[in-house]
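Note that one protein chain is taken out, while the other chains of the complex remain in position.
Letters A, B and C mark the chains in the order given here, with residues in each chain numbered from 1 onward.
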Amino acid sequence: MDNINFDNYMHLEFLNKSENESFARATVGAFVAQLDPTVSAITEIKTAVSEAVTNAVIYAYESKIDYIYISCGIVGRDVYINVEDKGIGIPDIEQALEPAYTTKPESERAGMGFTIMQSFMDELTVESKTGVGTIVKMMKSIEE
Amino acid sequence: MDNINFDNYMHLEFLNKSENESFARATVGAFVAQLDPTVSAITEIKTAVSEAVTNAVIYAYESKIDYIYISCGIVGRDVYINVEDKGIGIPDIEQALEPAYTTKPESERAGMGFTIMQSFMDELTVESKTGVGTIVKMMKSIEE
Amino acid sequence: MKLVYKCIGKNMVVKFIGEIDHHQSKTVREEIDSVIYNDNIKNIIFDFSNVDFMDSSGIGMILGRYKKVEDKDGKIFLVNVRGNLDDIFKISGLYSVAQKYNTVSEALEVV
Partner (left out) sequence: MKLVYKCIGKNMVVKFIGEIDHHQSKTVREEIDSVIYNDNIKNIIFDFSNVDFMDSSGIGMILGRYKKVEDKDGKIFLVNVRGNLDDIFKISGLYSVAQKYNTVSEALEVV
């Protein structure tokens, strides 16, 4: 994330442990709080971050311990959030974005992660390369 | 911070803006919460982090916009926290650690930052080099 | 996250306290499933009044329990569903297999 034009910016790295899912969304929530958003807007952002981070925890590194990266930049009232891993990548992004598509139904995944990210954020882009990793880029404008 | 032996680990980078002081201590607080510490222990850690981060905001970069770095590792019930900047450094660390010593009395600094960090944490080490930067290393053991 | 439940005949009322995410849902589902099995539960009423946060892991968890009771014509009821949770249930189409009621007692009247 090119941070040169942001009013404020933070970057977070943490291990891909499931107990860090709540930590990650709380951190983004605390950072975004400076815009004094509604509880509903904060909850939507935390939910979207939770979805992206949970995917990185579950899918990116299989059983390997490795890092997940979050960048968050604020410009005006726009919040840009990238959730990144250097894991196995997504072979077919279009298919992954489809509602109810999941590769882990046996772990009770609903396949709704990307659908929720798209509903709760204003913009979503997924960049991924097999064997290299995945970046989920999201943007949400916070109302005055 | 060598993270190879930690049970859990996170690293945070953010701009040296005073509005990030509350964000930084909240983030460390949220990370340490996984050990289920007492409210009092969490408050002591958040206070120590706030002192170190505030110093980096005020002293490290003068009026330049730049980054502050926090690393936090947990091993067993020990919490290791490093607060780092690549700023002007501290010429005389021993003097800086003295209670009531401050180079900015005109900004109503009380010179009690390091004293409070020392009181609230179990260990404190300061590494600093003029023109290179400062690392404040702290450790606190969380009671069961 | 904690889980409080009571069984009334073949009906189980499950109240979540805290955050429902991927990390938490693992233990939650094991706890519920052992009750479904041991008490031969048919209908489940999920009470969300004390849920501070939920993401799509909650959807998977609810659908998983639905599959456990589906064979015996069991039903899933969702009560005290507030704003953001209601959005997630709508987006994920959960209301096609589970019914929303305002309170636990309203749900217990129709089971």
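Following the convention adopted for this analysis, a contact is a pair of C-beta atoms (placed from the backbone, for glycine too) under 8 Å apart; a residue touches a chain by one contact, two chains touch by 3 or more.
Keep in mind that what you see is a predicted model, and the values were worked out from it rather than measured.
For the chain that is not shown, the touched chains among those present are B, taking the whole complex. Chain B meets the missing chain through residues 18-19, 21-22, 25, 40, 43-44, 46-47, 50-51, 54, 57-58, 99-100, 107-110, 112-113, 115-116, 119-120.
Operating definition for what follows: only the chains that are shown with their structure count from here on.
Identification of common neighbours of chain A and chain C yields an empty set.
Annotation: 43 Å between the Cα-based centres of chain B and chain C. Averaged C-alpha coordinates put the centre of chain A at 27 Å from the centre of chain B.
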